[in-house]
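Omission of a single protein chain aside, the complex is shown with its protein chains in their original locations.
We call the chains A and B, going by the order they appear; numbering starts again at 1 in every chain.
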Amino acid sequence: MALSLEELARALGAELAGDAAVRITGVATLEDAGPEHLSFLANRKYRGQLDTTRAGAVIVAAADRVEHRNCLVSPNPYLAFARAVALLHPDRHPDRGVEPGARVAPDAQLGEAVTVLAGAYIEEGVRVGAGTVIYPGVYLGRGVQVGEQCVLYPNAVVREDCVLGNRVVLQPGAVIGSDGFGYARDGARQVRFPQVGIVVLEDDVEVGACTTVDRAALGETRIGRGTKIDNQVQIAHNVRVGQDCTLVSQVGISGSSTLGDRVILAGQVGVVGHLTLGDGVIVGAQSGVPGDLPAGTMVSGSPAMPHQDWLKVQGVLRRLPELRSKLREMEKRLTELEGSNQASGAEADSGERP
Amino acid sequence: MALSLEELARALGAELAGDAAVRITGVATLEDAGPEHLSFLANRKYRGQLDTTRAGAVIVAAADRVEHRNCLVSPNPYLAFARAVALLHPDRHPDRGVEPGARVAPDAQLGEAVTVLAGAYIEEGVRVGAGTVIYPGVYLGRGVQVGEQCVLYPNAVVREDCVLGNRVVLQPGAVIGSDGFGYARDGARQVRFPQVGIVVLEDDVEVGACTTVDRAALGETRIGRGTKIDNQVQIAHNVRVGQDCTLVSQVGISGSSTLGDRVILAGQVGVVGHLTLGDGVIVGAQSGVPGDLPAGTMVSGSPAMPHQDWLKVQGVLRRLPELRSKLREMEKRLTELEGSNQASGAEADSGERP
Partner (left out) sequence: MALSLEELARALGAELAGDAAVRITGVATLEDAGPEHLSFLANRKYRGQLDTTRAGAVIVAAADRVEHRNCLVSPNPYLAFARAVALLHPDRHPDRGVEPGARVAPDAQLGEAVTVLAGAYIEEGVRVGAGTVIYPGVYLGRGVQVGEQCVLYPNAVVREDCVLGNRVVLQPGAVIGSDGFGYARDGARQVRFPQVGIVVLEDDVEVGACTTVDRAALGETRIGRGTKIDNQVQIAHNVRVGQDCTLVSQVGISGSSTLGDRVILAGQVGVVGHLTLGDGVIVGAQSGVPGDLPAGTMVSGSPAMPHQDWLKVQGVLRRLPELRSKLREMEKRLTELEGSNQASGAEADSGERP
């Protein structure tokens, strides 16, 4: 794809400064870019590279504009660049209809321009919306509903009756609707609690590779509109995640917990079951959340505490051996002092007795 | 499936109180249930909902029985409800024999009523027991043995020579028999130690989505009867897990460690290699087990310590900054005291010298 800088400026709603006719065919970092590339400056730390880059044009904030460069000026250069990448490198999914070797149940309903590649398996009662791409090895169980413009990458699995909105993306090996982990005890033996609920992924949810979202025991597990889930995240049965949340890799959320909107869980965080985390909660990497968190809270640690407290605790933690030494030294001084006081008391006493 | 309350009571061995003829067609929570639903009360916290639920009948403990409701009285309402769900919502796996598009080696032996769906791949020398269901994308390597009434969900993989007992369940994307992680050093280079052992999953073992169980270097990795493994658990080569254990999501067990029976590892726990954990050990979420644990121990923390100790440590940990302040303040007081003592000692001295 090739665009003039003028076309790019118009498409991005950016202000153009420089040669409107320059042809841009791709994107690159400031360091790697050539004259045919668009680049960007998001972190002012790298501002010096604006002098040395060979990029044909750069997206910058107004304050970082430079005279001798073709610039697209935008209040949010990273966002503008993301959009430019999408324009210059549009997704190139195969467009082959139902490829021979795909197995589609006779009663499945496929919308316009759906692609189903060989090796995909679509069960009875499935509905797939227009423009959705289904890669090899994908399995859609009985009665699954998939919206429009979704991309289901190779070997993603959606088990029976689950529902995906529009523009949902499943990276390779993602599993939606596996059985929740629920057993009743019968003495030592564990008896499966059949998981008869479903999973709902709302519009614009994206799910990482090998991430697993369990179906509900009863009712549904639900991920809210626009929430993005990284690779190898585990979401247990009956969890409810709000809108526009960010769940980083290797996070685990236990059963029946509820997250508000715009919650951010950093990598490897664990959340105990049956909790409520309010809107905008932020949890630091590797933390463990043992209790409810009100909206707007930022916590860290395992178990988690307010982030500011955690910073202070960490500051002292490293000095624990020092602290113990100090304590021991003080105890010695204290004992000496007590000794000398007793002695002087004794002296005083003896002095008093004539 | 529809059953009368009387039929349900008989099937569950529960005492019936109320209208024996009421028809039940499904299950729901107390909150969501309608007149056609069976519900249950497991947690007395929700006892108030017994007054407001629209459920056609509820399973309760004797103490929670209410007059105006159709009740099934059971000493373990959760277990009875789990069984009721299984009766009212029986599994509906496809029953299609070997579907065209499945690849089954000519010498593979399939029992009665085995289903193998299109896209599954069964290698030479495989044996599959009666009633087992094999979903699309499942791979069974050379010489694999699978018992009766197993369910192997889409894209589960069992590599060569591994053995699965009866009623084993593999959720989507589970991997059994991947190579153990073993390398010998040859200077800086790492030389693979060929992993020539196998994995054995005994009867009633259930394995979560994207969980991985590595084959042994020599001999076997073994998971005992009735043990349940959640999603994204990693079990390394030559590990031995006992019976009726519960391994929660994202747990990792390093090579050659041995777990007794009824061990519970909570989410994201890590266990170091070559350890022995006795029967009934319980390890708290996100803990790291660095040494052997005797039967019945409950531990927490990373590294783990007895759970009671860990609770006490956590109690103090948050107050570390306070503790340090206190220590500093005390040191100041101590120094003052020493100063005044020296001063008074000096006075006393000077006083003594005439």
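Descriptive notes on the structure:
By definition in this document, a contact is a pair of C-beta atoms (placed from the backbone, for glycine too) under 8 Å apart; a residue touches a chain by one contact, two chains touch by 3 or more.
Every value quoted in this text rests on a predicted model; they were computed, and no experiment measured them.
Residue B:103 is the one among B:65, B:89 or B:103 that touches the chain not shown.
Shown as candidates are A:4, A:231 or A:297; the residue that touches the absent chain is A:231.
Annotation: of B:212, B:227 or B:243, B:212 touches the absent chain (contact as defined above). Even with one chain removed from view, chain B keeps its contact list with that chain: residues 103, 119, 121, 123, 137, 139, 141-142, 155, 157, 159-160, 173, 175, 178-179, 181-186, 188-194, 196, 210, 212, 214, 218-219, 232, 234, 236, 250, 252, 254, 268, 270, 272, 286, 288, 302-303, 305, 309, 312-313, 315-317, 319-320, 323, 326-327, 330, 333-334, 337, 340-341, 344, 347.
On the side of chain A, the interface with the absent chain consists of residues 27-29, 32, 76, 78-79, 81-83, 85-86, 89, 91-92, 94, 101, 117-119, 135-137, 153-155, 169, 171-173, 206, 208-210, 226, 228, 230-232, 243-244, 246, 248-250, 261-262, 267-268, 285-286, 302, 314, 317-318, 320-321, 323-324, 327, 330-331, 334, 337-338, 341, 344-345, 348, using the contact rule stated above.
Everything that follows uses one rule, which is that only the chains that are shown with their structure count from here on.
Between the two copies, chain A and chain B, the C-alpha superposition involves a rotation of 120 degrees in steps of 5. Work out the mean CA point of chain A and of chain B, and you get 24 Å between them.
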